[in-house]
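Starting off with a structure, shown below.
Of the protein chains in this complex, one is absent; all others appear in place.
What follows is subunit A.
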Amino acid sequence: MVEPKIYKETVERLEALGFPFRLPLEVTHYIGGEFVRGENFFPVVYPATGEVIGTAPEGREKEVEQAVAAAKEAFKKWSKMPPSQRRPYLRRFAEKIREYKPVFEVLETLDVGRPIHENRLGYVDRMANNIEFFADFAVTHGSEAYPMENGYINYVLRFPVGVAALITPWNMPSMLATWKIGPTLAFGNTAVLKPAEFTPLGAWLLAKCAHEAGLPPGVFNVVHGFGPDSAGELLTKHPDVRLISFTGETTTGKIIMKNASDTLKRLSMELGGKAPNLIFESADLDRAVEVTMRASFFNQGEVCLAGSRLLVQRSVYEPFLERLVKAARSLKVGDPLDPETRMGALIAEEHLNKVMSYVEIARETATILTGGRRPELPHPFDKGYFLEPTVVVDVKPSDKVCQEEIFGPMVVVMPFDTEEEAIELANNTPYGLNAIVQTRDVGQAVRVSEALEVGTVWVNDWFVRDLRVPFGGAKQSGIGREGGHYGYEFYYETKNVCIANR
């Protein structure tokens, strides 16, 4: 089943890095503090070559039962620990992640097909920080008191909820897992992580980190598998799972909500997006192109936050497009492990086909200014799921390619004349995750930011994350906010105590 070349190189690479696992890559579950080999294995495919580089087990009833039971048992003690006692465990967890930094960098690329260059732009440090930040944050927070005029005082207590199912997507697997693991564990809950089936490697190494950090057994568990009729669905229906934090497609999010309703779980949903990237005539065009290139093609455009709808003021439409196309054509696509590569492969063949179906629509109904083709790459990358960075113009706002989330390296560009028109276009999709506003006019930045129906606005930049600020989507892009104290509503149970003074 294994073509020798890349498989062998992968093994050699990991060996050279002192990779601690047995080879070939046999991913395991992590349940109750033990690595469980599991059964019903499915292949792990390297998107850049289409090769099978390992196997992962599919968790079903047995594994989900065991993991939830282990998390429920561990919750008894973990939830009663004061945050200051949980903090050293989580700091060690973060330290372990940093220790395995070069391995995470390679595994993320093998999982996702993303250029290793992008994993080296602070990715692993951010993973560690996601855990460390919440460990510290949980120690420092207080609560509110509400004295009443007629002889009563109220005060608010917060306490952990229970077992959390963390269901994470394949585009930024290790990063998004730690976004959820951090607050879940720091606020006293215990977790079962179910990573996307395409990307089991990072979660496997996270389990290793948790294990070596000495986290009490059952506090953090990993069960691999699929969504429907598999580990994902079983977790969302399990009566002992009290919270679900999900990041992924809107359609999947709706199914999870239905599944979770019978047992009335708490839900935090970060779903799809179709973010507008508004470029006004006062914008610094060089900067706007640089931000747009990142927002369009980072991680092959497989980012829910991707600024995939470019709205460009007509007075700068031509010069902006000219620069953007030039930049897109010079983006180096190819071997993701080569440090010079700037765009890698899409996650899987079926996903490439889905993205290509939008390219075909664009070919019929619009104009493809650049891209739209599979790049010609040398063996073994000719078997990978690559697509050139693609820029599409001559579209109508109601077109499928302007309304639906494509989740690939393809952006659509529309001109506008006035600020009002730009806002109307920007808000004209079912999604509302985020937006980018590029302008040097402060008043305009304030007005437009206020008018956009989204969870996050970035002005003159993209994907800057401060863990203190709220993160989540409006409209069909999600429910709830995570980050800082905004996550309290989800990760903590809240209790009010009302005391009479007599």
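Throughout what follows, a contact is a pair of C-beta atoms (placed from the backbone, for glycine too) under 8 Å apart; a residue touches a chain by one contact, two chains touch by 3 or more; residues count from 1.
Throughout what follows, contacts and distances are computed from a predicted model.
> Which listed name, "4-oxalocrotonate decarboxylase", "Heterodisulfide reductase subunit C", "Sugar ABC transporter permease" or "Nucleoside-binding protein", is the one UniProt assigns to the chain that has been left out?
For the chain missing from the view, the UniProt record says "4-oxalocrotonate decarboxylase".
> Which of these, A:Ala48, A:Ile116 or A:Ala213, touches the one chain of the complex that we don't see?
Going through A:Ala48, A:Ile116 or A:Ala213 one by one, A:Ile116 is the residue touching the chain not shown.
> Among A:Pro102, A:Pro160 or A:Gly371, exactly one should touch the missing chain; which is it?
A:Pro102
> Which candidate, A:Glu65, A:Asp125, A:Glu249 or A:Asp338, sits in contact with the chain we can't see?
Of these options, the touching residue for the absent chain is A:Asp338.
> Spell out the interface residues on subunit A facing the chain that's missing from view.
Where subunit A meets the chain not shown: residues 9, 12-13, 16-18, 102, 105, 116-117, 120, 335, 337-340, 378.
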